[in-house]
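Only a single protein chain was left out; the remaining protein chains are all shown in position.
Right after this comes subunit A.
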Amino acid sequence: MYFIKHSILNYWNPYIALLLAGILSALYFAFTGAVWAVTGEFTRLGGEFLGLFGADISGWAYFDMIRMDGTTLTRPGGWMIWGMFAGALIMVLLSNNFKIRVPRQKRRYVQGLFGGIIAGFGARLALGCNLAAFFTGVPQFSLHSWIFIVATGAGSYIGAKIVQTRWWKGKPALAKGGGKSTVKATRTIQPFVGGVIAVLYLSLIVLFFAQGQILLGFGALFGALFGILIERGQICFTSAFRDLWIMGRSIMAKAIIAGMAVSSVLTIAVIASYGMLPITQIAAPSTFIGGALFGLGIVMASSCETGMMYRLMEGQILYFTVFAGNIAGATFLAFAWDHLGVYDLFVASGAELNLVPAFGPVGAVLATLLILLALYIIVKLRGDNYHAVLNVKKGGKRYAGTDAS
């Protein structure tokens, strides 16, 4: 698009942001043996929240599995989250883009809360979200992430149908005339505040390393870097699926696939050279059910667990309800895991399957790249196909509908 070059929109190309994210997540794995992930920590936050009210969660199997050691400020996974918030906030402020944004349609709060609950529940049922069961799960060659991706595609398709209905989307206020002139004075306080926060946060990272808290330091550092990337690239896994279904918009999906391809190649090099074991999660019926719920929930909430983070930092207060929903949903899953028999029903029959032991390192990366290529072609065809339909219909009445198949 010609006007993107006249860049008053100084966001980064999604391809660049996602390629960098792919490289950084492989590096984070090499340095720490862990992957970029967020919802596991959301569940721990929910557990800590319950603890505030005197609930005893020591017997809950799910919290034993994801390990509740320390608090969110003494866990690398905790600093990954706070780092992402900090990195995103710093970039929002530096670009003078913070603003309290209040949705006019009050129904969005309800939609965000329920979508957030469903997405949080689904993500933890599948043992990951768009990161550990997707963007950083595929490069770990864990089979469960492929099941999750297919299921998320299906769930988000249903979600896309729902959000386009009249009762869900609501009507905008269309006014006659040009409205009042609303030229705003340019304020420069935001970049200054952003700079101060950046310096303080950097000092914290240095402090962690100086104290020998290497894992906390890496968590805080990489968290901030990921926060910068998701905000600057406006990385949105929800839109990657939803916009493909609604309007044939494919750039985010293609950029995510490219990022995963680069990350897969680097990760296999790390695994082979350091003799590390890839991180594998159980592939079971729960993976598909969880992925489908996740796909549905993120479209209902207009955001996944990652996109929510930078949108909240932009001042979009709708995402408080999404954040609360995510934590509530994840915590409810932790309860349902053993108390309501979810594990026995949907998870126990599964197994940890990984492509590396099955096909060897070279076979695993080649198989992954091949499937990613196939996925890229499908996404591209979906985008092109949509526009072909549009062009036919555009001859008469200008058409901006959504029912192309």
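Basically, a residue touches a chain if its C-beta (ideal position, glycine included) is under 8 Å from a C-beta of that chain, and two chains touch if they have at least 3 such contacts; residues count from 1.
Everything below uses one rule, namely that contacts and distances are computed from a predicted model.
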Undisplayed chain, where the name is taken from the UniProt record, one of "Ketoreductase domain-containing protein", "Sigma-70 family RNA polymerase sigma factor", "ABC transporter permease" or "SirA-like protein": "SirA-like protein"
Hidden-chain contact residue, picked from the options A:Val102, A:Ile214 or A:Ala351: A:Val102
Selected from A:Ile246, A:Met309 or A:Val379 as touching the chain missing from the view: A:Ile246
Residues belonging to subunit A that touch the chain removed from view: 1, 3-4, 6, 8-9, 11, 96-99, 101-105, 108, 163-164, 169-170, 172-179, 181-187, 234, 236, 239, 242-243, 246-247, 249, 302-303, 311, 314, 316, 318-319, 387, 390, 394, 398-401
